[in-house]
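Omission of a single protein chain aside, the complex is shown with its protein chains in their original locations.
Chain IDs A and B follow the sequence of writing; residue 1 opens each chain.
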Amino acid sequence: MIWTRKDLLGLEELNREEIELILGTADSFKEVSSREIKKVPALRGKTVVNLFYEPSTRTRVSFEIAAKRLSADVINIAAETSSVRKGETLLDTGRNIQALKADVIVLRHGFSGAAVLLARKLDISVVNAGDGWHEHPTQALLDIFTLKEKLGRIEGLRVCIVGDIAHSRVARSNIWGLTRLGAKVTVCAPKILIPPGIEQTDVDVNCDIEEALSKADAVNVLRMQFERDARDAFPREIDYFRKFGITRERLKKTGRDIVVMHPGPLNRGIEIASDVADGSSSVILEQVTNGIAVRMAVLFLVSQAHDKRISAD
Amino acid sequence: MKEKARILDQEAVKRCVTRISHEILEKNKGVKGICIVGIRTRGAHLAGRIADCISGIEKEPVDLGVLDITLYRDDLTSISQQPVVHKTEIGFDITGRNVVLVDDVLYTGRTVRCALDALADFGRPRTIQLAVLVDRGHRELPIRADFVGKNVPTSREETVEVRLTESDGKDEVVLKERGNE
Partner (left out) sequence: MIKESLLIKNGRVVDPVSRTDAVKDVFVSSGKIAAISAGIGEKASQVIDAAGCIVMPGLVDMHVHLREPGREDKENVASGTAAAAKGGVTSVLAMPNTDPPIDSVENVALFKRIIRCGAKVNVFISSAITKGRQGKEPVAFDLLKKNGVIAFSDDGASVDSPEILLKALVKSREKGFLIICHSEDRNLSAGGAVNLGLVSTRLGLRGISAESEYRRVERDIALAARAKARVHIAHVSCAESVKVIAEAKKKGIKVTAETAPHYFSLTEEAVLGYDTNMKMNPPLRRRGDLEAVKKGLRDGTIDAIASDHAPHTENEKEVEFNLAEFGVTGLETELSVAVTELVYGGVLDWMGLAEKMSFVPATILGIKKGGLLEGRDADIVVFSPHEEWTVKKDDFASRSANSCFLGRRLKGRVRYTICSGKTIYAAE
């Protein structure tokens, strides 16, 4: 299997072999972070630009650490989405970064498809670090990596994703990635937060959290943001917790040990009870650690593919 | 590629491993302080054999590690085939130890240079020694082997292929030459 994409834009467009290659490469990279000197020279002389139109400390820091452990130089640019219309267009910003001879842009953007636009118009690599409701591929990859590490496989696993599925890029990337690797995905949310057309896919929909959990090997708890539709459905946050919150009682009722994941940052007492987040079934901090390895793998692979393209020209 | 000659057969490979093991023990005055680190892929197989041999002789276990040097290569961008990154497994501290680095063929010395860089990231060994099954010459860097299974004078048009049971089903070393079959 050879990685040929100069960009990582989403998991929907990847096949099983490509996803497995990223996971396998990440597995090799994980060891680097356990060394005394947590650095390898693989991307020495390369410049990675974190271009973030949305505030996100954890993803930005994770990418920054990943790039630095590969010896790349990292520049962080924080731009406000609101200024996009008034000032420089996304494309112009991207072209400028390319003119500065950067090698990779890691883009976080509030609008779906922003990374696709940039990748199509630029020659340098673009890694999607979350675009609107569309995709957040590295988050899903680290979720899947952690799950595989914990349970030994993905094929045949039953994974429940609970939360505002309709407006979640994490949910979408997880759905595409997990199903491609042969897992059975159930999404759990109130009807209004279930994305339209999902019934045309292999994904199961269950609006009852206890029923959904009863058939799950793992649960991925999404961070509740209470945007328009969610706020309509749950005027008070406690209403959501009562109906969909992941609590010890709910997990206990299943009689099985369900792996609990969360992309962070946690809203304790809203989508997840504190004792569950800190409990023995939780792999939330492992996810954070694995995020570095996964992002190292992604940065390494897209840079390689990009170099191959140049030398082929 | 035309196969020109068989340099070592199964028995010869075995004899080389045994001899190198003895030489390592001799030079280091026993097993104390030694650890063996093989360079993926075939260096790792040879390292395993040498470690087995040494602990067989000394009746004492010897630390064994595996090094993947992909991330340290200075030709990452120019090699035509995409490298696959594998795991490095060094489950012990190398600081203050005598590290015996093992590879199958010593040629330009660049692989060993990468391995030295990588090892430096794991700690500060007392010494690093180099053991290779075949030294075929044409060094591009000031690097030499401490333990050599067989010196094989070659031309640059030739290649040396090491086959080991673990990865290739049998033990042998052959000399190949570019050209029409």
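Just so we're on the same page, a contact is a pair of C-beta atoms (placed from the backbone, for glycine too) under 8 Å apart; a residue touches a chain by one contact, two chains touch by 3 or more.
Predicted, not measured: the structure shown is a model, and the values here were computed from it.
Note that the absent chain touches A when the full complex is taken as a whole. Residue A:T201 is the one among A:T201, A:S214, A:T254 or A:T289 that touches the chain not shown. Checked against the full complex, the candidates A:L117, A:L157, A:L222 or A:I272 give a single residue touching the omitted chain, namely A:L117. Although one chain is not shown, part of chain A still touches it, namely residues 12, 84-85, 89-91, 109, 111-114, 116-117, 121, 131-135, 166, 169, 172, 195-198, 200-201.
Following the convention adopted for this analysis, only the chains that are shown with their structure count from here on.
If each chain is reduced to the centroid of its CA atoms, chain A and chain B end up 40 Å from each other.
Residue ranges of chain A in contact with chain B, taken from their complex: 2-3, 24-25, 27-29, 31-32, 35-37, 39-42, 70, 297, 300, 304-305, 307-308, 311. Against chain A, in their complex, chain B makes its touches with residues 68, 70-72, 76-78, 81-89, 117-118, 120-123.
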